[in-house]
Structure formats: structure tokens, C-alpha cells
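Moving on to chain A:
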Amino acid sequence: MKLELRGITKRFGALVANDHINLTVEAGEIHALLGENGAGKSTLMNVLYGLYRAEEGEILLDDVVQHFAGPGDAMAAGIGMVHQHFMLIPVFTVAENVMLGHEETGFGGHLDLPAARRRVTEISARFGFDVDPDALVEDLPVGVQQRVEIIKALSRDARVLVFDEPTAVLTPQETDELMGIMRQLRDSGTSIVFITHKLREVRAVADRITVIRLGAVVGEASPTASNEELATMMVGRAVDLTVDKSPAEPGAPALVVSDLTVLDPHGQVLVNSVSFTVHAGEILAIAGVQGNGQTELTEALMGLQPRVSGEITLDGSSLRGHTVRKILDAGVGFVPEDRTEDGLVSEFTIAENLMLDRSHQPPFVKRFNVQLSFLAKFAEDKVKEFDVRSQGIDTLVGRLSGGNQQKVVLARELSRELRLFIAAQPTRGLDVGSIEFVHERIIATRDAGTPVIVISTELDEVAALADRILVMFRGRVVGIVPGDTPRAVLGLMMAGETPTEEGAAA
Partner candidate 1 sequence: MSETLQTPPVSSGKPAQPGQPDQPGRVYQIFREITTGNAIISVLAVLLALLVGAILIAFTNEDVQKASVYFFSRPGDTVVAAWNSVSGAYSALFQGSVYNFRKPDFASGIKPLTETLTFATPLIAAGLGVALGFRVGLFNIGGRGQMLIAAALGGWVAFALDLPAGIHLVVALVVGVAGGALWGGLVGLLKARTGAHEVITTIMLNYVAYYLVSYLLRDGFLKTPGSNNPQSPASKPTAVFPDLLGPTYNLHLGFILVIIATIFTWWLLSRSNLGFQFRAVGLNPHAARVAGISVDRMYVYAMLLSGGLVGLAGINQVLGTSTSGFDAGIDSGIGFDAITVALLGRSRPWGVFAAGILFGAFKAGGFSMQAAEGVPIDIVLIVQSLIVLFIAAPPLVRAIFRLPTPGQKTPGAKTPRKRTTTPTEVVAS
Partner candidate 2 sequence: PSTGGATSTAAVTNFTPCIVSDAGGFDDKSFNQSSFDGMTQAADALGVKFKQAESKTTDQYAGNVSSMVDQNCNFILTVGFALANTTRDAAKASPTTDFAIIDSALSNDDFSPLALDNVKPVLYDTAQAAFLAGYLAAGTSKTGIVGTYGGKQFPSVTIFMDGFADGVTYYNTQKSKSVKLLGWDKAAQAGTFAGSFDDINQGKALSTNLIDQGADIILPVAGPLFQGTAQAIQDSGKDVAIVGVDSDLYETAPATKALYLTSIMKQMADATKKIVTDAAAGDFSATPYIGTLDNKGVDIAPLHDWESKVDPALVKEVDAIKADIISGKLTVTSPSTPK
């Protein structure tokens, strides 16, 4: 089905999120939408999907003007959407999530769960997914949740499909599979809008590219354009896509983890006797498919996991069994994986968030009193230093874009005397400009002699940052390999295959 958006304008108060945007997606075309964080991509798609009502403009499907009062109408017209922020109900099973809104029922509204299960397995089979229809969504790794979102959209036989950053949480293999599916769908005549920040993907799959900046279309690009060209178009300035990184000068072993095991409340092993060492002045990247124990490993290091055995020492003193506060005070900096959930209090101001994990000691607090003028000056400095774009230090963090939120977390964690820095998925969902900035800061931290652990599912990121790479699979260490290990090898390791000799030597 052919989709046409004409002159869409959407305002949030005084902010014009979409400014007379025109976009045409032909039937059987994958159309990529590029733009910085906050450029207005999601907003445009939400207008298309009936979630927002545009102030101006119209939506045409096969040249017929549509009037959507809500997502129901959009879906009925054949539009499906895989949302950037998952629209899944955590306490429902996969089948329930998929059937919600178009339930098949028997007598008296009785849910026909078997039918829903069949549907899930059928679509899973068609696209090669491995999804258990009876699993609770909240128990699933994010990558699988993403598939559920896709199944949800596909189960409605949508003929226009919007993918809003579907790959942010997928592994390279998963991403490749997804792109295969998109091609498959395209070939069967579905029009696809594909939003991503990863230029590699755009060039691999898109038929046409539209770039949006500050709410307006800045132009079209061809899939053959270089990364630099695309990035420049998006950001409006030249972006250095490869971060300069000098070779590491590792010092003494700083963090020594031996035989670390983490259990979940049911006694299930999440991290299985993991041992490794991080030296001062090096970056150890922990790679792996989402859900293979990396999260739990970092949480165990931070004292956030209750059932832990094994030993963790930092500069010779043990960290295991200490409270989070003690570990933070010992000089561990931590960027959690989910910044809105674990890293920030969105209803706090930037300034308040900057003192979040130091609310118990000078210089932020003296004799129970928060030192407001100190905090203001500190925040002002950090906002400048980390280039947090906001209306001032009293802006609520929840109103910042994702990239700027992440900068606040980084600013907070990197402004302490650190003896260890742990960053989990530090650039998830960020645009190229922000990624560049975050990577620079992480390397600068290493160069200052701090041991750094970066947890990432993103091979590009791992390649850009790692001095050594630890690959995890099913809670175990598959191997620790040098930072320049080829993608292909890493990909295999992430699937559980032990590395070849040359890799294991590192």
C-alpha cells in the first residue's frame, strides 16, 4: 500500500516537533527515516498511527485521505507499528500481548488462547523467531521482547509497517534477521518505514532515505551515500565517526573477579563462576547477546544482587557483600543499562540528579544541609563540560532527550574520583553525535588511568572502545579476546562457540 504524508505539522506547546513534513512511501519500499535524537521521527510516526492528532496536514493511503481518531482506526486501515518504547504489557504472556485488541473469543467472551498461541508460533516459524507464546513478557530478554512487538504488528496483517528504532536492543545477528524479514515483507508488497540511528543498517536495507532535522525534512539521500554524508545531513555539521583511540597502556590489575556466581530468587544460575581481571588504564568490553548474564554481572559488581558468591576485589580490597553505597564510595562509577529506570529520577532537576549518589557527604551536604550554591555551581560546570543541552540546571531531567539524559548520568559518575568505571549500554538509543561524545569521554577516562568496563551488545561500540573483549554466553565466559578481534569471530562467540586459539591467547 502506498503511504503519503502531506504537510504534517505537530506542535507540543510552542515546540514544533513536525513542521510541514511531506513523506511518500511507495508500496513495496523500505523507507528509512534518519535524524538526531529529538528530530521528530517518533512524533511523525505517532501522528501516522493515530496516537497524536496533527494540527495540520493529511494522511493518504493509496491516495485516499484518512481520518484517524485513534490507533484503532489506523490499524483498521492497515497500519502497523513497532514502537520505540515497547508497548507490551509486562505481566501478560506473549500470546496475550499479541492477541490484545483483536482477541479471538469463544462463548461469553472466553479468550481463545490456543488460537493466539497458534498465531504466535505460526508467525515465529515464518520468520524464524524462537518465541515461547506462554512466556511472560517481563521474563523475556529485551531482544525477544522486540520480536514480540514485531509479531504483534505482523499478526494484524499490516500493509504499512513502521519500525521505530527496532534494532536498538538487538544483536548483530538479530538485526540481520530482522532486516531479512523486512525485505521479505517488502517483497510481498508491504510498505515499510524504518527508523534507526545505525547508518550501516540503513545502507543495508533501505530503498530510499529521508532525513529530518529539527522537525523538518532536510532532504533525501540515496542508500549509497557514505556514513559521513548521512551523518552530516542529520546533524548539520561534520561528525567524526571513528573515535581516535591510542593504544592502551595497562597498569596494575585493579579489579579482580574470581569465581563470581549469581543466582536468581528461584535458585537459577544467572552468572556462572565468572573470573576476569581489569587493569588500570584499559577498557574491558563485555560483549554478548542481551540476556546472557551481563546485566546481572554488573549488578553483582555494584552490590545490587542479593545472591552472590565468589570474590570481587578492587585494588586489593574486597567489594563483595558491601552495600551499594560502600561500593560507590570506594570509587566505583556506574552507568546503568536503563537510564530512566535506574540511572535518573526524571522528576528531579538536572542539578538534583547530579548529586543523586552523593547525597550523604561533603561537599554536597554539610551538616544535613544540601549545599545549594555549591550544587548550582557544580551543576553549571558539569552542564557546560558535558554539553548537556537544556534550559538550565533546574530543568527536570525527564524532559531532556535521551542523549542529554545519558550525558547527565555520565557527568555525575565521571565527576568523582574513580577507581573503576562501569558503563552498561552507554549509547543505547543515542544518535551519532551523542555516541561520538560518549565514546570520547569513556576513552578519556581510560587514558586518565582508570580501569573501565563497558557492557555492550553493539559490536560497533565494542570495536570502537575495547582494549580487550570478554564474551558471555548463558552466564559463562566464552573467552577473553583482544580488542581487534574480527566481528565474525565475536559473532560466533556470542552464539556460544569457543574462540580459536589465536583469539584465546589474549
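Definition applied: a residue touches a chain if its C-beta (ideal position, glycine included) is under 8 Å from a C-beta of that chain, and two chains touch if they have at least 3 such contacts; residues count from 1.
If you want to know what made the cut, all candidates are chains of the complex that A comes from, given by their letters.
Remember, it's a predicted structure, so these values are computed and weren't measured experimentally.
Comparing candidates 1 or 2 against chain A, the one that touches it in this complex is 1.
Interface residues of chain A facing candidate 1 in the complex, by the touch rule stated above, are 11-15, 36-40, 51-53, 214-215, 302, 304, 323-325, 327-329, 334, 336, 340-349, 351-352, 355-357, 359-360, 364-365, 368-370, 372-373, 375-377, 379-380, 383-384, 389-394, 396, 398-401.
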